[in-house]
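All protein chains but one are shown in place.
A, B and C are the chain letters, set down in written order, and residue numbers restart from 1 in every chain.
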Amino acid sequence: MDELIIAGRSFKSRLMVGTGKFSSNTAMVAAMEGSGCEIVTVALRRVDIDNPGDSMLKHIDRDKYLLLPNTSGARDAEEAVRLARLARAAGCEPWVKLEVTPDPYYLLPDPIETLKAAQILVKEGFTVLPYINADPVLAKHLQEAGTATVMPLGAPIGTNKGVRTRDSIAIIIEQAIVPVVVDAGLGAPSHAAEAMEMGADAVLVNTALAVSPNPGQMGAAFKKGVEAGREAFLAGLGERRDKAEASSPLTGFLRD
Amino acid sequence: MDELIIAGRSFKSRLMVGTGKFSSNTAMVAAMEGSGCEIVTVALRRVDIDNPGDSMLKHIDRDKYLLLPNTSGARDAEEAVRLARLARAAGCEPWVKLEVTPDPYYLLPDPIETLKAAQILVKEGFTVLPYINADPVLAKHLQEAGTATVMPLGAPIGTNKGVRTRDSIAIIIEQAIVPVVVDAGLGAPSHAAEAMEMGADAVLVNTALAVSPNPGQMGAAFKKGVEAGREAFLAGLGERRDKAEASSPLTGFLRD
Amino acid sequence: MDELIIAGRSFKSRLMVGTGKFSSNTAMVAAMEGSGCEIVTVALRRVDIDNPGDSMLKHIDRDKYLLLPNTSGARDAEEAVRLARLARAAGCEPWVKLEVTPDPYYLLPDPIETLKAAQILVKEGFTVLPYINADPVLAKHLQEAGTATVMPLGAPIGTNKGVRTRDSIAIIIEQAIVPVVVDAGLGAPSHAAEAMEMGADAVLVNTALAVSPNPGQMGAAFKKGVEAGREAFLAGLGERRDKAEASSPLTGFLRD
Partner (left out) sequence: MDELIIAGRSFKSRLMVGTGKFSSNTAMVAAMEGSGCEIVTVALRRVDIDNPGDSMLKHIDRDKYLLLPNTSGARDAEEAVRLARLARAAGCEPWVKLEVTPDPYYLLPDPIETLKAAQILVKEGFTVLPYINADPVLAKHLQEAGTATVMPLGAPIGTNKGVRTRDSIAIIIEQAIVPVVVDAGLGAPSHAAEAMEMGADAVLVNTALAVSPNPGQMGAAFKKGVEAGREAFLAGLGERRDKAEASSPLTGFLRD
């Protein structure tokens, strides 16, 4: 069976969902349900991780979804590490989506601080899934540091531009020894399918679901897009060609 | 229910499949089955339409699939009209996918001869589905002539390049009064999804299935891609943005 | 010497300029001067071609620029032919840029009416330069009808999107027996350079110059862009590659 395995844990779904920016918890749950996801990320600084009655957390069925806390909002390694430790102290599993984004306008990840935080957190026993620019050399450093995945961005977060970093993502996939999860910028199921067709192991989507007038249906659409791309990758895609090639040969009775 | 209606006939599937270039009839049937298609195109000059024992035709279950004869190989209106009439005379339903491609290298459609043939065939009572370049003005002429769809190409046939004619397809869709079926050039499920997300009513795929080592699985992948794109279109997609927008707001305890 | 030859007449410049939408005649002349163009198109319905004192025409030095009247605004072949005849009757040279654009929103050319008008005008002795969609088969029909060039669009007029019809333009160029002039949609010198690098014989620019705060400087920028692209085409461009190739070989004393 075609399962996604991260840090020894296996998942049927290759679509992860973020929980930011939804208009309501109902909308968020609808998107999660529709998407068939098994991993949901939650911004640590937005929830009261200690409090089982936290308004967002109580909407997420922990038997069904792996809650992946993220360090969104951390501006350097120190802040990210602090957030991760707090989550573990509160009883979360030691998995963390590592985000270090010093720039408040584009929220792009910091390669230096991300690597630094990853090295610390791996040593402390965390399963680390770092969000990064589509930088193949950085991806290698992180894998050497022991991260469980690499999560290169397709385009700046929230832009809906799709896999604009295609050349670099292709190299990251070719060289990867852990799952590659394309994160950020995927605004439509076709974008998710494209990432999967390239051989990505999974994708993470948030904004596209949160801003849709119908998050449940959009979640279901992304589910199909991800599966479509994965299945096409496994079945084997054709090459791009410059010359046309007829679907039907040109001989035949018309010319006889 | 979200059905595709062509000339008063309704279809659940929005994926049409061509039957050229498959390595075997078994591979062809596998692709058809996997894709869930309800319409399959067959090149008139490749089959013996009079002969119920024709080796290809007998593999296609006529209760399950609408056989849409195409005029592939016709170099001008006269040849195309002749082929369509032969098919009807042989007992086919009077539906025809109109292809007029004088150029043997790129197999691009001829706007002049296609319109001429369409005008004749519509008058003769045919349901005409013309294959065209992504030309909005030609698409209008054909609709005024009474065609049942327009079928603009995404990229030259067999190139697997996807929706390279995006700007023109968008205009055709915006102005269409009949279903728009994107045909040719779609090499991956992400391409099919993209066309559907733009608001196309259906797509036609052939080469991508025929050249896949696993046509059945690729058919299934395209099925999901088409459905993903359609559902996303119905759910409402977000705009592309130039500035990032955080999935998680930037306030929070880290800064407190 | 590398000259552009149209209908037996030779030109040093491969950049044609349109005269619409300028804020003033001074701005228009500045753009023409900056661009080094030798051919300028003028919309017949905007000028009083009989009147040597017409406010726009008197700004164009007829010894320096070939005035190429265009049939902009014509919605069918009949209107286009009528405009062309009026221009000749008024003493213009029998050159005409043929534009037939029934759609008032996107101003896309009509393949059917354009071919019809071209056939009539060629027979009447006009030198015909037709504006067309990037349709290789139509381009062939027009050349067979005796047009002096074909002028496929890069993108819908006024959009500044560049050579979005790249695949089709490449085929048109490959098959052409007359000069190919890429017209419409070129919004920046890089777009003009790209068209020339592909092997186009010339380009026509209007909106990009007319909307610039500095039309003279923008004209000069396009001049260099066109020359850059032409020279690179002649010098021979490299292929796109998927693997990196070091500019500097990897042996050397570092590894010794």
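Keep this in mind: a contact is a pair of C-beta atoms (placed from the backbone, for glycine too) under 8 Å apart; a residue touches a chain by one contact, two chains touch by 3 or more.
Keep in mind that this is a model prediction, so the values were computed, not measured.
Screening A:G73, A:P136, A:G158 or A:G219 for touch with the missing chain picks out A:P136.
Annotation: of A:G34, A:G73 or A:P111, A:P111 touches the absent chain (contact as defined above). Residue positions on chain C in contact with the hidden chain: 18, 20-21, 43, 45-46, 70, 72-74, 79, 83, 104-108, 156-161, 187-191, 193-194, 197, 206-208, 210-214, 217-218, 220-225, 227-229, 231-232, 234-250, 252-255, in rising order. Seen across the whole complex, the unshown chain contacts chain A at 101-103, 106, 108-112, 115, 133, 135-138, 140-141, 155-156, 159, 161, 164-168, 171, 175.
The working rule: only the chains that are shown with their structure count from here on.
Fitting chain A to chain C on CA positions gives a rotation angle of 180°, reported to the nearest 5. Looking at chain C, no residue sits in touch with two or more other chains.
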